[in-house]
Every structure is written in structure tokens, then in C-alpha cells.
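Note that this complex is displayed minus one protein chain, with the remaining chains in position.
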């Protein structure tokens, strides 16, 4: 995004408690303290970087009220309660420029079944397909090349980026944001082994995604065998995640990239799963549990668990193991030595 | 799926051996015994849940012939040979309602090269692209926004869901079902390192997918360097799986979500790979082998192997290790103690 903010524009957005110094520079970028150049906005978000402020070439720096120091010539310090919150306000303003609100209406190249219901305030972009009986809510934005299957429902203020697929009868509640390539409602992976062949178990449930859920690019959600695969309000899911059939994800979870959650598992509220973690089927991951990256979870977790490893152990035990692992070659030598001593004892007692 | 079956409708589908009780309820859902409400169909698929039948609020329950117990008022028991098979019959009926057979024909917004051959009984949905010399078989269904490259072949009764890509010269045999976002025929990942740069090794083979194969959402298959990347008849592949160039997958395998299979590896018939398992290149995974989730396979496996861990070991050995791993801190203490004893022995013998 090519920015062009004056220092006064920044101050108007962040409403500083106080100001030191001044700059005539136009702010055209945002950068970390150490890499910022003239023309950049920077910020002290973490006190451990405090010493980097004095050397920073940023034209405007957001600082906490207790920061002690003076700006360089042509540099402005803006003192704010929380620099990271102030930065988010600037970014939010930029975001509005980056993603301007689209005009409502249906692009002439979209293919809409006459039985679909589309709110007058919704935006349906080019080359979208909306099948019969689908319902598109107020101010929903289907950006381009989106597919909405028969009788699927997209709630108010949802934003579906290019190439999202929401299959038959699936439901997105309000303010759901799906990044490009997300698939909601692929078939669950269920087969019965009959006479040497895998016979398909029909997957006739759906997927229900709660309010304020965000989902990363190319992530996939399988429809339930029957009933619902569900994602709770406010949960955020990263790219390339797999959510299997009949999974129930609670509210306000964070599911990092490339996680896989197997069928019929329940992930309770406020769970955090690190990147590439895998969860076996038919488990319950208790409220507020955390799993490190690449963790393999193959048993229920009590609420508040913190786990690591594959198969996982409590975080501290796994870390203890990772320390001992490095000492194993030495342990084998130590046992060799003890056995040598035992042998010589036996020989001396035998003689 | 909003159902509306009477108890008599259910009985007509499952053809019970005998019936107990009666209900006037309309069946509008399917649920597990413990979560079923009035208006739900439930079933006893596994005898370990037998005690849940008496407390279940389901209006209709599918039970094995030897189940002993009486229905509540306004509840009907249907006794069938195999409740899970009977349930599958009901689901299959629902599936026909969920996914009605499309009418044959080509949607006016599809972009079809005049050199493509499309069976008169096939359905080509909106905004599909079919390039020259592609062949689309009898009753094949390209749902929407599907891409079929030059000279690719789609067999009879295939179902390609929205946004599937089948690239140039790739082949789907009959009754192949591809979930949304599947890519068949991306380039294999092959480079030669020449003078500090990775030079592309042309990937000019194709992908051949056998009869009755099903593939999950956003899974990718690379075309062979030359000859064919192949998937055998009846194999089922889950979401977000990577199949590299020149891989040969046998018949009736189950490949779970997020598995990766590296180049030129052969996976023989009836192999089962758990979620997030990885297989190195140029290996042979013997017939009927199984790998647990997150397994890393870096050597050939004899037929019938069952492995776990990364790098994998036989399942029982890896599980034995996982038990001993928890006892390692104690083992270090035990060796410390033995060394203490040895030291005191040395001192006493020296004194």
C-alpha cells in the first residue's frame, strides 16, 4: 500500500497524549525500529527494543508515556498509552484504503439461480455462482469467482474472497471472513470396508460457522456425516487447515496453519493449536488448552493443558525429555562404565 | 438437510425384521443416542453404547435383533440386521435429495473449445472451461468453475465439484469424485542445480486416476516427469494431501488428510496412511501396510507393516519407546545413584 500521511495525519489518528519534535517528512511506510528509514512510521511495542529507539531513522515514532529520550532533527515522537494499539489504529485506516467498501449489487457476469435470495445491500462480484435457495445476507461481499451451493446461507457483513466455495446447505453466520480458496462443506472422509472395497458412507450433514470467524487461504471444512461440523464465534483459523467431519470447535480459539483436526473431535473454547499440530478423532480438547507446533494429540486433554511432542506430553515433561535426549549418548557410556566396574568386581570377588 | 420422514418412510427404507412401539413424530434429523431429541432418528451401531438406548429421546431407533428393551411412549424401535448399514441406507436416500442428479447439458456461460468432445449425457455447469481435445464422458458432472485442460479425459459418471482443475493430458477413469479445489496435473517438483541456480526439469508426463477414486478438497497431484503419476481403483484420498510426481498408489488405499507422498514412491494396494504422515521418495510401501498419524516413513516397508513415529519404527516398538520416554528422567537419577554407589565402593576399597 503506497501511503502518504503527514505527521499531523498520524497524530489525528492516534490522538497522542503528548508530542516531541517535528518532521516535514511524508510517511510512506511502516517499519520496525531497526529497519525504518526516513519516511517511515515506527513504534516501540515491546520495551525490550527500547534501546533501538535512539538509533532509529523513522520519521515518526509511537512511544509509551514513560519513554525517556529526545527525537533527532526532522523526527517526531508521539506518546500514546499503548503504541501497538495506536499502530493498529493507523493500520486500520490503511486497511480501509486497501479494501474500500464495494458498491452493492450483482455483477452482470455472476450466475445466480432465480431461487436464490440476495440482500439488496449485498455485493456479488464477477463470475460468482449462486445456486437455488441460497441466501446472501445484508452487506455480504462475494468478491469474485465465489461458489455458493444450493440452500447455503451467508450471513450479514460476511466477506468471501476470490474462489471461496460454500457447498450445499452450509451456513456462515455474520461477519465471517474467508480468505481465497477456502472450501466449506466438502464430503467427510467416511467409508465402510465391504468385500475388499471402501464403500462410501453418505455425508449428509453440513458445516455451520459462527459469528466473527476468520479462515485462512485454502483451508477446508468437511460436512458432517449427519448433523453439523461447527466453528464457534470469534475463532480464527489460519491457512491450509483441515477440519474433518463432525468436528466441533468452540469459541475464540486460534488454529494455526496446517493444523489437522480429525473426525468427531471437540475443541473447547479458547484453545490454541500451534502450526502443523494434529489431533486424532473422537477426542475432547479441554477449554483453554494449548499445543505447541507439530504436536500430535491422541488422547483427551483436560482444560488448561499445555502440551508438546508427538504423541504429546505435558509441555514441561516434553522439554525435559528434549534436554535428556541430548545426554543419551553420554548415558549409554555411563552405563557401559558401570557394567565394566561390575565385571571387575565380579572377577575380583571370584578370584 | 431439512428432512421430513415419517416412521413409516424410515421403515420402508430399512425394511426392518421387526418393529416395537410407534411414533407420530416427523423425523427431521439424525443424531447419536445420547444427543438425539424428539424428531430424531438414532441407531445402536456399537454395542458399547447399549445402555444409552433406554435414555435416548430419539423418536425412531435402529437396533440389532438381539437388543432387549422396550420403547418409550411415542418412540419406535426398528430391529435390523446391521443398524449401521440400515442408517447408511437412510443417509443414501438423503444424499439423493441433497445432491439431485443434474440435467444433462452445457451451461451457456461455460467456455468450451470447439475441439472438445462432450458426451450428450454429461452436465457442464456454469463458468467451466474446457480446452481443445478434452473428452468428457457419459453422465459426467462438472459442477461449476471447473477447468479441464487440453486433451485431458474425464470418464463416465465422474463428479467434479466446483473449482476442480484437471490439467493438460491428465486422465480420470470412471466414477471419480473430486471435491472442490482439487488440482490434478500440476508440475512435478524437479530441478537440476546448474551454476548456482535451480534449472527446471521439464515435467511432461501426466496423472491417471483409476475407477471409483474419491479425492478430498484442495488435494494436489503432480504430473510425472515422464510417464504417469497413478492412483489405483477404489482408493480414497482425503483433503490437502500432496501426491508428488511419478508416485504410484495402488488399489483400495486410504490416504488421510495432509499426508505427503514424495516423488517416485510406490504405495501398494490396501495401504492406510494416517493424517499428516509423510513418505520419502523412491520407496515401496508394501501391500496392506498401515502408518499412524504424523508418521515419517523413510525406508521401504514390507507388506503388512504397521508403523509409527518419525522416523518410523514398528508400531509396538514405537509405543514401547513412548512409555520409556516418560521414565527417562528417572533412569538418569537411577544411573546417578549407581555412580554414587560405585564412587563410595572405590573410596572404601582405596581406604
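Just so it is clear, A and B label the chains in written order, and each chain counts residues from 1 on its own.
Definition applied: a contact is a pair of C-beta atoms (placed from the backbone, for glycine too) under 8 Å apart; a residue touches a chain by one contact, two chains touch by 3 or more.
Since this is a predicted model, take the numbers as computed values, not measurements.
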Item checked: Contact partner of the left-out chain, one of B:40, B:169 or B:212 -> B:169
Checklist line | Selected residue (touches chain absent from view) among A:150, A:163 or A:228 | finding: A:163
Next item on the list: Have a look at B:244, B:267, B:285 or B:301 and name the one touching the chain we're not showing.
Entry: B:244
Item checked: Selected residue (touches chain absent from view) among B:75, B:258, B:289 or B:305 -> B:258
Item checked: chain B residues touching the omitted chain (full complex) -> 109, 111, 127, 129, 145, 147, 149, 163, 165, 167-169, 181, 183, 186-187, 189, 191-192, 196-206, 218, 220, 222, 225-227, 240, 242, 244, 258, 260, 262, 276, 278, 280, 294, 296, 298, 310-311, 313, 317, 320-321, 324, 327, 331, 334-335, 338, 341, 345
Next item on the list: In the full complex, which bits of chain A touch the chain not displayed? Write them out.
Entry: 1, 29-31, 84-85, 88, 91-92, 94-95, 98-99, 107, 109, 125-127, 144-145, 161-163, 177, 179-181, 212, 214, 216-218, 234, 236, 238-240, 252, 254, 256-258, 275-276, 293-294, 310, 322, 325-326, 328-329, 331-332, 335, 338-339, 342, 345
